[in-house]
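Complex shown without one protein chain; remaining protein chains in place.
Labels run A, B and C following the written order; every chain starts at residue 1.
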Amino acid sequence: MTISGKEYMNRIDHLKSDIWLDGQQIAGKVSKHPAFRGAIKSKAQLFDMQNDPVLRSILTFISPQIEKNVNFSYQQPKTKDDLLFRKKATELWARTNFGLLGRSPDYVNTGMMVLAASHKIFAAKDKKFGDHILRSYENAMEQDLTFTHTFINPQVNRSISYLEDSYSEENIAAKVIGENHEGIIIQGARLLATQGGITDEVLVLPAGGNFIEEAYIYGFTIPSNTEGLKFICRESFVNDDDSSFNYPLGSRFEEMDSIVVFDHVLVPWEKVFLYKDLNIAHRFFTEANFNTMLLFQAVVRMIVKTEFILGLAESIIEAINIGEYQHIQDKVSEIITTLEIMKGLHLSSQVNARLDKWGMMTPDAKPLLVAIHYYPRIYPRLVEILQLLGGSGLILLPTENSFASSVRSYIDTYLQGANSTAEDRVMLFRIVWDLCMSPFGTRQTHYERFFFGDPVRLAMGLYNGYPKNEYTKRVKKLLETNKLE
Amino acid sequence: MTISGKEYMNRIDHLKSDIWLDGQQIAGKVSKHPAFRGAIKSKAQLFDMQNDPVLRSILTFISPQIEKNVNFSYQQPKTKDDLLFRKKATELWARTNFGLLGRSPDYVNTGMMVLAASHKIFAAKDKKFGDHILRSYENAMEQDLTFTHTFINPQVNRSISYLEDSYSEENIAAKVIGENHEGIIIQGARLLATQGGITDEVLVLPAGGNFIEEAYIYGFTIPSNTEGLKFICRESFVNDDDSSFNYPLGSRFEEMDSIVVFDHVLVPWEKVFLYKDLNIAHRFFTEANFNTMLLFQAVVRMIVKTEFILGLAESIIEAINIGEYQHIQDKVSEIITTLEIMKGLHLSSQVNARLDKWGMMTPDAKPLLVAIHYYPRIYPRLVEILQLLGGSGLILLPTENSFASSVRSYIDTYLQGANSTAEDRVMLFRIVWDLCMSPFGTRQTHYERFFFGDPVRLAMGLYNGYPKNEYTKRVKKLLETNKLE
Amino acid sequence: MTISGKEYMNRIDHLKSDIWLDGQQIAGKVSKHPAFRGAIKSKAQLFDMQNDPVLRSILTFISPQIEKNVNFSYQQPKTKDDLLFRKKATELWARTNFGLLGRSPDYVNTGMMVLAASHKIFAAKDKKFGDHILRSYENAMEQDLTFTHTFINPQVNRSISYLEDSYSEENIAAKVIGENHEGIIIQGARLLATQGGITDEVLVLPAGGNFIEEAYIYGFTIPSNTEGLKFICRESFVNDDDSSFNYPLGSRFEEMDSIVVFDHVLVPWEKVFLYKDLNIAHRFFTEANFNTMLLFQAVVRMIVKTEFILGLAESIIEAINIGEYQHIQDKVSEIITTLEIMKGLHLSSQVNARLDKWGMMTPDAKPLLVAIHYYPRIYPRLVEILQLLGGSGLILLPTENSFASSVRSYIDTYLQGANSTAEDRVMLFRIVWDLCMSPFGTRQTHYERFFFGDPVRLAMGLYNGYPKNEYTKRVKKLLETNKLE
Partner (left out) sequence: MTISGKEYMNRIDHLKSDIWLDGQQIAGKVSKHPAFRGAIKSKAQLFDMQNDPVLRSILTFISPQIEKNVNFSYQQPKTKDDLLFRKKATELWARTNFGLLGRSPDYVNTGMMVLAASHKIFAAKDKKFGDHILRSYENAMEQDLTFTHTFINPQVNRSISYLEDSYSEENIAAKVIGENHEGIIIQGARLLATQGGITDEVLVLPAGGNFIEEAYIYGFTIPSNTEGLKFICRESFVNDDDSSFNYPLGSRFEEMDSIVVFDHVLVPWEKVFLYKDLNIAHRFFTEANFNTMLLFQAVVRMIVKTEFILGLAESIIEAINIGEYQHIQDKVSEIITTLEIMKGLHLSSQVNARLDKWGMMTPDAKPLLVAIHYYPRIYPRLVEILQLLGGSGLILLPTENSFASSVRSYIDTYLQGANSTAEDRVMLFRIVWDLCMSPFGTRQTHYERFFFGDPVRLAMGLYNGYPKNEYTKRVKKLLETNKLE
């Protein structure tokens, strides 16, 4: 099924999840709350697009499981054309938000699809766990659900040798503390559920790290309004006055991040697909291609974001007429380089895709892992380039109200650009400011920097997983020919 | 004279300068207005320190001109000890604001001192202009005035070939449009007066750039409440609720930036010290050592700021126990390197100081120019290092109100650090966030990036002004010895 | 036709081109001369591969023009499969020299192919010029010729405003100084013919730069032994003792660079395809896709070179057992990133190829231009990484003779690696040294840095040629939605 934007909004409002912001519990419709309404509205627009007759064939397919049109992200790709379909649809959605909605519904949906595609892993010891994830997947398609997910433990102590249970009586990271005939009981916290509370359900997977005890090994989905589940939000980066002139990006795309608290949460057995089995958890991480499919989505989003940055750069150049400077051209050529590199890496993953053991046409992971190693290091530079192009123009930005006041005539004269009115120029620079310098923007930068985890660990993973044998063999062959007698 | 903080606040309140913020004219006491009260209070504290018996000898000296104790920044240095005195006093003041108050009163005061020290330049054709700046300087000491200054024209068109008057009928950059027996009349705008409206006076100097017409050549000071003078502010980065827990830096040190509009402003002759004389303007830029003395102040401030960053980095490391990682140590060693480099450059300028032609003991400009070439390029990296150390901990920051609510117990458990309570850890990370990621913080970064102007031009100036002859001579000598017969 | 290595060597020896090295004219067989024999032998091996029955279908095709098997590089691609065929063949050849033979015969051959494919440009005003290049192309295929080419004027004065003829009576850059019924007469020099004197012919195209006078507009090919043509070589980087143990790369792949002197060289009309027509020269640069096809070859070579560097890095790691260090893994992940990026860009150019107006299937130029903007900046870093991995082991490298002496037993003990004998370890480190630190190696680095010209100009070209309109349009659309009433 494909729901409408309105249906999505209603459903979220009816959940009445337990969300805390600035010391207060959210009451009333969350879709009207200034801290959430921007993202909810942007998501609603995505849902509506599915039902647009022109876009329907781009954004949906007929699910063989439920025999209805469902969102593209639920499709298990069988061919390279399926991957191309997926890419085009992801791109179309991402362009509506310029790649700024990091948790566009297709992101975690894609994860649900992979879990289902590789359900045999979960069924390895007990068939019911395989069935549970399959049913959750079908249910998600039936209802066009949206998810958030959590996979990081609290950052209490990042020392190499830290093992929580060895020294603390307190539960910090969420863990299984009991089970009964209805389900399993979870206590503790998980970090960084983006959009926590404004999705239908939460997907919970084992966190990486130092936890090897079986109490930390579990996988399930639960509705956001499950009893005992709380979302404690960071400060909102949208003010009450969420003027789209003043905060053109934040007012639309601020997603909110939250701590997910499990206070004696009972997870029904039928929602559990992984339980206390380290071996299966390990097989999931190595055999399911979960990350590869997520990255296939994420890299498209990053490409769209880079296109946005290129568009902004060129717009600044036109507005204040700086295109003739060699160092300006040099800087923009860095953005172009990033754009073409990311496109090349994504294409490479798609062209060199192969069927995995579950019959899923799986993009080549290597270029995607390189993309996710490369982009977090280059994205802050792209942001810096915009700031260098904007210069002092990014400081003196009057507000919407200023334009409605008696000093407008001064502003119109003194803040005009060579090729634009003051209003256009201020609007443009406000977009740039909101991408680079507002709390919304700096969170975007931070988010890209740590997307998919600690950059140092990503580099180590890339090195260790990369096949190098073919290349050392060539060196060995050269050494042979040089051998002394 | 040295005023108290209270006297400063009263004086600014009584000015009732024409300040516009978010479409509204500031009414009532500016020192009570949330957008300004933080900076005003921080400055007031600086004034009070002058009168503290323990600090008085560090922060004041007896002016030979007015034979009273006045602020250290007004001293014309005659010896290297005077420079050391100046450095120590600057440092003491800067430490109270961690180097975050870019326009600490001593900054422009120092400029006033240099203008007076080199008054003979202004008197070259007409003695009265020399007298005017001398009297303004003495008056500033008498009353312990504070200044802002402006020196950039609006960023309408940055093309190389842009000359305003050649194509536009409109006045944009402020220029002389008339004179009468009382004074000269200025019309147009200037950019980026930091603290515009909360200083006693405004110092106006010729802007650089493409303007060679004499209407753009002028220098004067005027009270902030002069008729026709308006300050149009950017958006305030302090919210109404300026909690020092939530915004520990912005609530104290947000300085505000403004466009200065001269709407037919009459500047009395006795405040004018430069008028329509390009030759004198040129001599001022090349002979007065104005920039050298400003940089001597600014580099001390940057050192103090770098010390603050080092303290924050080490505090994060302690809080979440990451000191054992080699890449963490590597990153902090970059901060240490910056700190020692900046200290070395400043010391170098001081040790190699010389008397200039006006009898002012002038620091060596070379290492200061290098410092101002180096710091804007390295400062964003220091900020990035703090962000890399903080990681996801910089995203999930609950507010002061959250700690006062019923979810506090969760926060206390889940956001604690290895070596700190959740409250301490959140406070620490909020400081870091406010330095790196809040609008206050990103403006700080942007400010450092463009402090003293466009980095590309600074590099060109450094190259062109640096004495290279001694080194090419050594190469020539080597070439001689290699000569073929 | 496809010649054998031996035929190539004989032909070059019989040319007896006028080559000067270290003040002496090369006499005798150039293929025996230590400064040239390595490259000649490496090229001979390439020719032999064409005739190997196993490789023949990979490296040759049947030319429709001459109806014989000829080298792959002469094929005018009509389909994407033709491009894939070309890529595979280029790769196979490049792997025999690890991408170190910058002027592998397929490089300039490809240029000849493009000139022929776009011969209508040259025929635009005078049909004979079109016929000349077609015949030269067919002749090259008939005889399996090899070429060098020259396209840079002497680096006398690189000032922006330098125009040779405006101030100098001397000819420096080669130009037309006359013509007669036999042909045109060229006087002056061109720079940097790599392999000058050891190819059959020289392809001469207009140099870029400041020359707008028609005397500098010409295009032709001539045999390397044409009267008046001289090749003045730089110092040879191969010593008399070209031990492949001591200099494993230089002894095989040193290509030599030369100044090409045209001392009243008469170029027969039938070899001329461009003459004094600035308009046609301009059309050639913008319509012929000459650079795109050259880059399609070059990027494959760079990929092979990067694979070699990755193989060397991993071999060092194994030899001295440093794989466990995080910073080592981090460095190698930079090499991996470069490799995947270059592969992605090349694939992108191939997948998005289009037929050009001459019916040639032309790779997308954008990713190739990015590759050539990116690689010159990253290659020196790859070399640096090898040096950082090798550490002090790259300094203490005994020679082949040392291993044959009585101190060998000491060397065997003290220079062994954790996982290799001293001999193997020294051989390996000598390869690395020869790639990074020998004159051969530093010339390789310099060559990559300036491959395809000044990096600053490449960046400017990339910026100016890149289509940005689609992206600014998206920004404009966003601005529309924000418009104030």
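Quick notes on this structure:
Here is the rule we use: a residue touches a chain if its C-beta (ideal position, glycine included) is under 8 Å from a C-beta of that chain, and two chains touch if they have at least 3 such contacts.
Just so it is clear, the structure is predicted and the values come from calculations on it, not from any experiment.
With respect to the full assembly, the chain omitted from this view is in touch with A, B, C. Note that of C:D257, C:E314 or C:E334, the residue touching the chain absent from this view is C:D257. From the options C:I411, C:M427, C:L462 or C:L479, the residue with contact to the chain not on display is C:I411. Note on the undisplayed chain: of the listed residues A:N279, A:Q326 or A:T481, the one touching it is A:Q326.
Screening C:I58, C:L84, C:L191 or C:L278 against the full complex identifies C:L191 as the residue touching the chain left out. Contact residues of subunit A toward the unshown chain are 326-327, 330.
Interface residues of subunit B with the unshown chain, by the touch rule above, are 95, 98, 244-245, 248, 307-308, 310-312, 314-315, 318, 326, 329-330, 332-333, 336-337, 340-341, 343-348, 351, 366-367, 370, 373-374, 400, 403-404, 423-424, 427-428, 431, 456, 459-460, 462-464, 466, 468, 470-476, 478-479, 481-484. In the full complex, subunit C makes contact with the omitted chain through residues 20, 22-24, 152, 154-160, 162, 170, 172, 188-189, 191-192, 230, 232-235, 239, 246, 257-259, 261, 263, 320-322, 324-325, 327, 380, 384, 387-388, 391-405, 407, 410-411, 413-418, 436-439, 441-443, 446-447, 449-450, 454-456.
Note that in this section only the chains that are shown with their structure count from here on.
Per-chain CA centroids place subunit A at a distance of 40 Å from subunit B. Work out the mean CA point of subunit A and of subunit C, and you get 43 Å between them.
One finds 52 Å separating the Cα centroids of subunit B and subunit C.
Residue positions of subunit B touching 2 or more other chains: 327.
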